[in-house]
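With one protein chain held back, the other chains of the complex are shown just where they sit.
Note that the chains are named A, B, C and D in the order they appear, and that numbering of residues resets to 1 at the start of each chain.
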Amino acid sequence: MGAYMIRRFLLMILTLFGMSVLIFVMLRIVPGNIVDILFDSAGMVNPDDKKRLEEELGLDKPIVQQYVTWITSMMKGDFGYSYVSEKPALDEILPRIPVTAKLAALALFFSVLFGVPLGVISAVRQNTSLDYFLRVVSLSGLSLPSFWLGLLILMAFVQYTGWIPIYSDQPRGFWHELWLLSIPAAAVGFRASALIMRLTRSSMLEVLRQDYIRTARAKGATKQSVNYDHALRNAVLPVVTIIGIEAAFLIGGLIVTETVFNIPGVARFLVEAIRWRDYPIVQSLVMLIAVVTVVVNFLVDMAYVVLDPRIKYES
Amino acid sequence: MTTTSAMTPQPVPPKVPATENLLEVTDLRTYFFTRQGVVKAVDGVDFALKPKETLAIVGESGCGKSITALSLLRLIPVPPGRIISGSIKLDGVDLLGLGEEEMRRIRGNDISMIFQEPMTSLNPVMTIGRQIAEVLLLHQGMSTKEAYARAVEMLRIVKIPEPEQRVKEYPHQLSGGMRQRAMIAIALACNPKVLIADEPTTALDVTIQAQILNLIVELQERLGTAVVLITHDLGVVAETAQRVIVMYAGRKVEEADVGELFARPMHPYTRGLMASIPRLDLMRGEEKEGVERLQEIPGIVPALSALPPGCAFAPRCPHADDRCHAEYPPYEQKRSGHWAACWRSDELFGGVNA
Amino acid sequence: MHDGAESGVTPGTANGAADSSPRHNRAPALEVRDLKKHFAVKKGLLQKTIGHVYAVDGVSFTIREGETLGLVGESGCGKSTVGRAILRLVEPTSGSIKIEGEEITGLSKQELRPYRREMQIIFQDPFSSLDPRMSAGDIVGEPLKVHGIGNAAERRERVAELFARVGLRQAQMDSFPHQFSGGQRQRIGIARALALNPKLIIGDEPVSALDVSIQAQVINLLMDLQQERGLGYLFISHNLAVVEHISHYIAVMYLGRIVEYADKRTLFTSPRHPYTEALLSAVPVPDPSIKRNKIVLDGDVPSPMKPPSGCHFHTRCPIAQERCKIESPVLRDVGNGQKVSCHFR
Amino acid sequence: MKAVWLTAAALGLAVGMGDVATAFAQKSGGTLRIYHRDTPASASLHEEATVSTQLPFMAIYNNLVIYDQQKKTNSLETIVPDLASSWSLDDTKTKLTFKLVDGVKWHDGKPFTSEDVKCTFEMLQGKSKNRLRKNPRAIWFRNLKEVTTKGPLEVTFNLEKPQGAFIALLASGYTPIYPCHVSAADMRTKPVGTGPFKFAEFRGNEVIRLTKNPDYFKKGLPHLDGIEMRIIDNRSTRILAFQAGEFDMTFSQDITIPLLKDMVKQAPKAICETKPQYVHRNLIVNREAAPFDNPKVRTAMALAIERKAFVDILTEGKGDIGGAMLPLPEGGWGMPPEELAKMTGYTGDVAKNRAEGRKIMEGLGYSASNPLKVKIATRNIAIYRDPAVILIDQLKQIHMEGELEVVDTPLWHAKVARKDYQVGMNLTGVAVDDPDANLVENYACKSERNYTNYCNPEVEKLIEQQSTISDVNERKKVVWKIEQVLNDDLARPVIYHDRAATCWWPHVKGFVGHENSIYNNWRFEYVWLDK
Partner (left out) sequence: MATIDHKAELARAGAGVSGFWGTAFHLARRYPLGAAGAVIVLLFVLTALFAGYLTTYDPTTTNARSSLAKPGPDHLLGADFMGRDMWSRIVYGARISLAVGIGSTVLGCFFGVIIGLMSGYYGGWLDLLTQRVMDILQALPLLVMALLMAASLGPSLTNTIVAISIPIIPNVARVIRSNTLALREMPYVEAARAVGMSEWKIAFRHVLPNTMAPLIVLATAQLGSAILTEASLSFLGLGIPEPHPSWGRMLSESAAEYVRTAPWLVIFPGIAISLAVFGTNLLGDAVRDILDPRERS
């Protein structure tokens, strides 16, 4: 157990290291660099000024040296300075994390709240009209582009209430903030809940085919007990995985949703930073996302160990 | 044509009054509706089970024996399966007429079941104790504490060492034999009237099989449970059962007390089956030298969706004549307490008149 | 633990002396000496080997042409691993395997190829042993193709012959495995094994998954083929009755070792090892008139990863004594070609 | 209540009429909420050349002089004192002396002196140690010899030769005075000025906040407590937000003509002013590489362009056709119709022009079946891409088959600087409606912003010539001559000048948008909220 955890942990570090190389190389392949972009805002390029600026930012050094500089200073907790705002990268990123985290948490909450029970109902009522209805709903959740959905929501709000639910950094109290976040969270959580619902359904169906379900029925267990006690307990295991993965992957969905709802979170900031070729920010953000993803996966694995007795007692 | 119509002139065996039967199955038909057509998995099967009796149902895979067992508890997957007709009377109550809730009260309480694969048949995320306690909570109205205490007791009864410890363990922590014991503990926890054992030892090693069979027999004597033993192994039948039903292609082809059946099989299929298995015991008695061919049953088991018009066994039967191919034989008492469905059994093997 | 003592059967000498049947004059098709297969159990951070599964732990035997050796034992005793190690489907840890006197253990895959024609295998599961995406004819013809025998037409002709021999219709050559019944699939498997005209066939539980009525057909087919072609069989099975029926010699395995070896009559009439006795006694007899006292062993087969000390069987043995816990018994000849690995028998 | 409303209405009317007499009854307080369209690269006005920087940060600074924030038109006549209380030109017309206001303090409390002015211009000329990263308008001050001070309250600009419009450059919002004691780098992130508002907060993609400077040297100003600019990239979102009342004011000319209809419908009460942006779409033509090294091909292309179609499609006919200088009526230097019609491609008869163009192309061996393949490069932004799409459509008429080559924004200027294009669709914005700013910036040989490196000695001479002319009408003639030459050379053919609207709710008072520049009216001193 302990060794397994340490092994998983080391693999995690290895993945992150690989990620750092990948992201670094990838950003250097990107045509154009921050210097070009900075000049763009001034509508001019002066080769001498450009060269000077590249030197100032250390972009003239060999790529390996740049990488080593970056990775060593990151180890020391120095994430560099944003080329654009000239503030420490951390100062730019950290204040944005809570915004995205709240949104993601809320979206995840919605998706679990709706996804799991509806998935179970859909499986238990397999091939009934309710099942078909829920499947169509969940499939549309996976089919609607979330930016489109968000836009329709915005339009509808302005049209019918004269009010627009976009982000404000000065909310009027907790409930107002919750409400402001709930709408984009619902837009992005729709997809996640559809995903979780589908997985719950197929996982349930899989479990309901198992021999031990027949055993439970042969014991005279009630339908509720068979479905929720026997089946769901086994079916949630893969669902836990997907919830974990979703937690990290929500960031993908948030990129477009944050754009539409104008939420200044990390997801949109990433797009912006890529556009600006603001390497320190992109690198730090991507590493942050990778860390979150990898750590969440690690935690899910650990949760599995806790939840599934089969793994717990192995070796 | 059908078994029932053939049955009508033949009275039910007079030896035992009907009311004495604990379980009475009449004309049970369970069909599956599939792309290949109607699969008549169980097609007009009747049998009766007396208290404390062990009835074995033997046959090869696909003969309908397992579906019969599942039909008794109404655990057939619907769709594609459907119980088309018949009655299953437990103490005179027709289970097929009961509501789902009433049926649920019977499962695990009056009739319980153990399965072939003890690994997959136990819920992997529940402790053994909980799985035993569950039936008690469901049917016996015990408190949780009582139920767990009884679970430990049950584990002791099925001879699992250190039951206090085992009760807290999960199925995968037990060996195959132990798991099957746990299954038996679950099945017998409510002291059911009928235990259906569906190939209970097939997945186990020979030495473990012996342990489990011993256990079943011992517990049956101790608790007075009637057992329906579903198996393909004639050896297991011979050593465990009192009465035997042989099934072929969804129908009963022969039924008799175990001694009678083994001594004088009346159906060519039963005979073929007995001749086709290599027998260890014969080695000890007489000297056997060189290579001796086993007696084969030629051909293959017919698909249940495309049965021949006459006797289902006719295409493989060395004795089949035109009538066999044309018409299904009546299920008749050939000898006292010995029924068979064969046109030619009397002339070939000696029936009532022989 | 494993003590390294040779616990196999010395080929030729003991066997040959014991039995003067004419087939023993031929060269042994297969000679296995002190075969071991230990699977490393890896664990922890650096995947350190923390132990071994002693799947096969020093097994020796000889099979001559036209002769069947039955290998019996319960699940996990290593009998299947023996078969797979001989075919080099798993790499043996140590020991010697000789095909018609030629050592094959050190050979490279390329060097091994000609020997592959000499021995083939039939698997237990007739469903998973045939590629579901190939036609029956292609499956049977594949060994010929691999060894570059004949052109397409010749191969097809040969496949047709094989089909006829194992009792399948030629028209079925283009059907796919799922269109066959279990017994027919097993016939396809046999035809494939016969395609290269091997001297030796290893049957890994070849009839266990079949229905009783079909089982007899396959057993008879195997026996006929042996008669016809002088095949040597290594017949691996847990079913004592089947093994008894088909074999000339029988080796009983328990936790990676052979505990008893004898010709079948000797073994079944006068078993010496307590495990053999228990095994024989546990087999249900399909005759209700025979009532016998069964020897029912207690407990389960121990894990091959942690085999009991001394005699592996001592934990379940009804006649075990202190000595058995410490000392591993040697497989010794007790006369008549019978070999037993027990201190007391 | 009603009375207050009436007063406010009357006042609005007064402001609307451009009356200067607004010094009574303004309400103080409140935060003006404006949406911003994107994140500005920095807060340093001297380093940027976009209204994205100008709008949020101009109110932090002061100039020596400024275009009147309460008058619509920028011209030499509307230049008013800012940090300088008065100015005078010596007889040689090369020494421009400013008297500075006393007692002005920087936002950090340090006093403002003439040294700060000197520092600022030395920095712009690249003479000081405090170096700008980028210096896009260095060319503006090519005629400035040096800046001298006389005591803390007097400063003199010494010019190489007379330049009548020099003061116009100083009056632009782009020419604020920076403090000596703050580094250029700090000015990008934590700007310090003397202006009516202090820098409070700048969070990329989120918000820019300014707060009132209570010690502002112009007494009684500003009226607002602060300005909050939330950044919303997505135009539909921000317009919806404005309509929902989340904002008091839109970003500068964010409402295009097609969008204006919708705005009028959805927010009938909003005040929307449609004005020229002084941003024109133009073509940059690579005259050094085939096929446009051939003047005939250039002429043919000039003949193919139907400017009216661009105006119709992109601005519903509201845009203006003209040369490099802002067209009439708002533009001070626009050509009258008869002058305009003299230029190639500007005559109304498109069919005839195109027939002529086709003939030229056919003479060069091209035909409908054998068209000249041309790549039209442009930035990957709608305002660039849309006209490019139309251009491709029009070029078909003269046997040119255009293919759009969309360049990612970051690569655009570098690509242009590399001359790695055949034809490019470009946008040019002009800060000061004066040839000395516009023509010099975009067509003078050494200008950083002369993307095509166009260098015509004749034009160079004419530019210098007009600069020294003080008579406006005389100067205009020279300017129009330059326009002619530029057009014939196809230096950077202007397609059309855009118009768009800025909207605000009626409670926003005291804001006057300039009609011939969008870069100079963001001081927000006089703006107040009536609510």
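Note that in this section a residue touches a chain if its C-beta (ideal position, glycine included) is under 8 Å from a C-beta of that chain, and two chains touch if they have at least 3 such contacts.
Keep in mind it's a predicted model, so treat the numbers as computed, not measured.
Only one of C:L112, C:A160, C:I295 or C:V334 touches the chain withheld from this view, namely C:L112. Considering the whole complex, the residue from A:V84, A:L151 or A:L181 that touches the absent chain is A:L151. Although one chain is not shown, part of subunit C still touches it, namely residues 84, 87, 89, 109, 112-113, 116-117, 120-121, 123-125, 128-133, 139, 142-143, 146-147, 189, 192, 195-196. Listed for subunit D, the residues touching the missing chain in the whole complex are 234-236, 239-240, 256, 258-259, 261-262, 265-266, 309, 312-314, 316, 380, 382, 385-386, 389-390, 392-393, 404, 406, 408. Taking the whole complex into account, subunit A touches the unshown chain at residues 11, 14-16, 18-19, 22-23, 26-27, 29-31, 132, 135-136, 139-140, 142-145, 147-148, 151-152, 155, 209, 248-253, 255-256, 259, 270-271, 274-275, 282, 286, 289-290, 293-294.
By definition in this document, only the chains that are shown with their structure count from here on.
Here the chain at the heart of the shown protein, by mean C-alpha position, is A. If you average the Cα atoms of subunit A and of subunit C, the two centres end up 54 Å apart. Each chain gets a centre from the mean of its Cα atoms; for subunit A and subunit D, those two points are 41 Å apart. Counting only residues that touch two or more partner chains, subunit D has none. Partner subunit A is touched in their complex by these residues of subunit B: 73, 75, 100, 104-109, 112-113, 115, 117, 120-126, 134-135, 138-139, 170, 172-173, 183, 186.
Of all the residues in subunit C, the ones that touch subunit B in their complex are 74-75, 181, 183-184, 211-217, 219-220, 223, 227, 238, 240-242, 244-246, 264-265, 268-269, 278-290, 294, 296-298, 300-301.
Per the touch definition, subunit B reaches subunit C in the complex via residues 60-61, 175-178, 205-211, 213-214, 232-240, 258-259, 262-263, 272-274, 276-281, 283-284, 287-288, 291-298, 300-301, 316.
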